[in-house]
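With one protein chain held back, the other chains of the complex are shown just where they sit.
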Amino acid sequence: MTEEFEPRIIAFLCKWCSSAGSDLAGVSRMEYPPNVTPIQVMCSGSVSPLYIFSAFSRGADGVLVSGCHPGDCHYIKGNFYARRKLAMVKKLLEHVGLDPERFQMSWVSAAEGQKYTQIIKDFVNELKPLGPQMKLRRNP
Amino acid sequence: MGHNVYLPKLARIIEIKEEVSGARPIKTFRTNFLDGDGFLYRCGQCAMLSVFGRGEVMISISSSPLVKDYLQFSVLKMGRVTSALHDMEVGDVLGIRGPYGNSFPLDEWKGKNIIFAGGGIGLAPLWGLVHMTLGNKKDYGDLTLIYGSRTSKDIVFKEELEELKKRMPVHLSIDVPEPGWSEFVGFVAQNVMDKKLSPHNAIAITCGPPIMIKTVIKALKDLKFEDEQIYTTVENKMKCGIGKCGRCNIGRHYVCKDGPVYSWAELKKLPQEY
Amino acid sequence: MEIPKILSGEMMDKILAKKDFPEWLKKLEAYRVYAPRKQDDVWNYEPVSGPGNVQLADVMTAVPAKKIVFPQREYFFEFRETDDNGTKLTELLPEDNPVVVFGVRPCEGKAVTLTDKVFSGEFEDPYYWKRRNATTLVGLACGTPPSPNCFCTSVNGSPHSKEGLDLLLTDLGETFYAEALTKKGEKLILEGQKLFKDPKPEDKKKAEKIQVEAEKKIRRKLNRIENVPLKLKGMFDSPFWDDESMSCIRCGICTYLCPTCHCFDMNDEVETTTPLQGKRVRTWDTCQFPDFTMHSSGHNPRPEKSSRLRQRINHKFQYFVEIWQNYQCTGCGRCISLCPVGIDIIKVVEKVRDYGS
Partner (left out) sequence: MVNIEDLKSEARRVLKGGKVKYIIGYERASETWKANPVFLKNPEDADKLVWDPTCFHNLVRFVVDEKRRKAKEKQPDTRPVGIVAKGCDSRAIIVLLQEKFIERMDVYIIGVSCESTGVIDERKLAKKTAGKTVQKVEFGEKQNYIVTTEDGTMDIPAAEIMADRCLECIANIPVVSDHLLGDKTKRAVARPFQSVEKLESLSQEDKWKFWTDQMKKCIRCYACRSACPMCYCDECVVDTINFAVTADTTAEEKAQRIKWLEKSPIDSENIFYHLVRAIHLAGRCIDCGECERACPVNIPLRMLNKKMEKEAKELFGYDVGFDADQPALISCFRDGDPEDFIR
């Protein structure tokens, strides 16, 4: 089998910035890999660690959480909370042996369509050599 | 080894009737087994319905064993599985295991006057019994149905009850007055007292929410019914339906297998664990 | 369902030299072999990796041997949505491959006879019996009590009880005294026939002596409990249960690790949703979890830990006795040793016995 592995990424994008950023990338017809399943959330601060574990459990090869730049949060402080909480999640996932590259976080504003595409490109390129994520995947 | 006791038989929903809408909706489902046969059951028995991917729920069979063309279940939307059942449509397939549990001792009741006292969805377990006794009316004395619901909108089997009125006394009640309501207003227990039912040669079967069962039994006792003349059906959380998974027991009795039908004389002796 | 016993008169008693034990294991290629293994200071029945890796000793595993015949998780069937809005069910019965478990404690063998009762009758459990029939239980008579909380002799058992076992080994030092108790046990001996010798009369005497001595070494006792079933009946509403359960933290240790507890849950595990595909799975469950009996309405007939402790004791010492004329406890002591807060079933039952007198 020579077919290249195409990682599947679940991206939790905040409604106000990152989701708009990805829309901008879309309407501007910027090219980026189709490996992402975006899930719009109200704020990066509303992303429960459960969502991340659950995404990996249901077979995600990588998970991205993206919110507004610090200071730009629609809810003033949501992304600051996210930053703390998800730092802990990242450390925890690394601690049990998940490849650290598989969980990423980014700040993408509504104007940063370009940045969004770049993040996805990089993410896909980093995930490809890792192969499918089997560690946390449900194994019935 | 015989049939796998955990493997449901597949059945198709052939008819759905919305009995009650609103916050506590009730739907009646009629089903046919895909393989054409069914199972033999007795009045009072239940079956495990499977919504695949969601799980199973024990529901009493609300059709009379005399009916051969379908199996009927009336279901109150309450939790995960019953919600999924309510989302199903005619033509959908569900799984059925059973029949489970004991049944009403109809043979012992021959020649007696029978009173049915139901409340809310509690009419469903009695419904097959009402039709069974009505179908063999010569075997029994007077049949009386007392049924109450919160409001007139919550009445199940509404049209059928109207039909039934032509064949036997049916006393309806609602909890609070409503414009246009000409029948009894109050709880089922009060209606039971109001109708001054005679315990003479009678059997009374009651089913409904726990508090209703309690008050109806008290009313019947006040009317000088003996413990042995009063019957009820019990429900508890169930999973296996065959007395093995261990959660529905009341004392040594597994409700799924040894119940759900109890005379008050029997139930009184068991611990209050339902 | 019943396991075919050897008729009396054709008992097969043999002697196996310990050094030949690995040879015997080699002959059991057709079987999946389990034996107690220690990992991280905890013993458990695990598949044996090689014939030299079995050391039979007086140890008490954390999880009892029931897990072989009644695993914590097993499939019932697969459901699959078909193209025509239908559903296809595929029964997933366990495989027939024979299993042999070494080092089974006599109390666990007896416990299996109790679960046998539960999974028999009008509604015979095909999954349980498929495994049960494929499994040969090789008991090891206890020379010394494997747990300080052993009390088998108080609940109609003994450290050399043969009930439920297919074969009983007694450690004579250099040899094992082997008694085949069922056809399955006999078959196991026949697999390594040449390794087994006929016992001399003194071997039998020695085995009997060891067994009698073992009984004396059991320290914990639960005496005079004949009236406990009746007593419990009268204590259902007693405040006793509130006091006794104060320190309970409502975990599942006492029941999950009980060799006789058989309660379970059934759930649909969905693998894909479009089209729907998944499996109905049985897992252990326990009366000690609050959600065990909770109705979907939120009503719970056993809302407090007091009612749940009562259920555990009542089930073991009243309901089971009423239904099956047996205590649903074989005195292995696991629930005592492993309870994080030291709730001691012996003391609870003793207090029941002495309550109000």
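Brief remarks on what is shown
We call the chains A, B and C, going by the order they appear; numbering starts again at 1 in every chain.
The criterion applied here is as follows: a contact is a pair of C-beta atoms (placed from the backbone, for glycine too) under 8 Å apart; a residue touches a chain by one contact, two chains touch by 3 or more.
From a predicted model like this one, the values you see are computed outputs, not experimental measurements.
With respect to the full assembly, the chain omitted from this view is in touch with A, B, C. Remark: the omitted chain is touched by one listed residue; of C:12, C:62, C:93 or C:276 this is C:62.
For the chain missing from the display, the contacting residue among C:82, C:193, C:227 or C:247 is C:247, taking the whole complex into account.
Across B:77, B:112, B:195 or B:221, the residue that sits in touch with the chain not pictured is B:77. For chain C, the residues in touch with the chain missing from this view are 39-42, 44, 62-63, 72-73, 148, 220, 246-247, 249-253, 256-257, 265, 267, 269, 281, 283-286, 289-291, 294, 296-299, 338, 340-342, 344, 346-347. In the full complex, the hidden chain is touched by chain A at residues 49-50, 53-54, 57, 70, 77, 80-81, 83-85, 87-100, 104-107, 119, 122, 135-140.
The set of chain B residues touching the chain not shown comprises 23, 77-80, 82-84, 86.
In this text, only the chains that are shown with their structure count from here on.
In terms of the distance between Cα centroids, chain C is separated most widely from A. Separation between the centroids of chain B and chain C, computed from CA atoms only, is 39 Å. Here the CA centre of chain A is 47 Å from the CA centre of chain C.
Taken together, the chain C residues at the contact with chain B in this complex read 76-77, 79, 81, 85-87, 89, 91, 93, 118-119, 122-127, 129, 236-237, 262-268, 270, 273, 276, 278, 280, 282, 285, 287, 292-297, 299, 301-302, 307, 314-315, 318-319, 322-323.
Residues 1-2, 4-8, 10, 34, 50, 52-56, 78-80, 82, 91-93, 95, 210, 235-237, 239-240, 242-252, 257, 271, 273-274 of chain B are the ones that touch chain C when the two sit in their complex.
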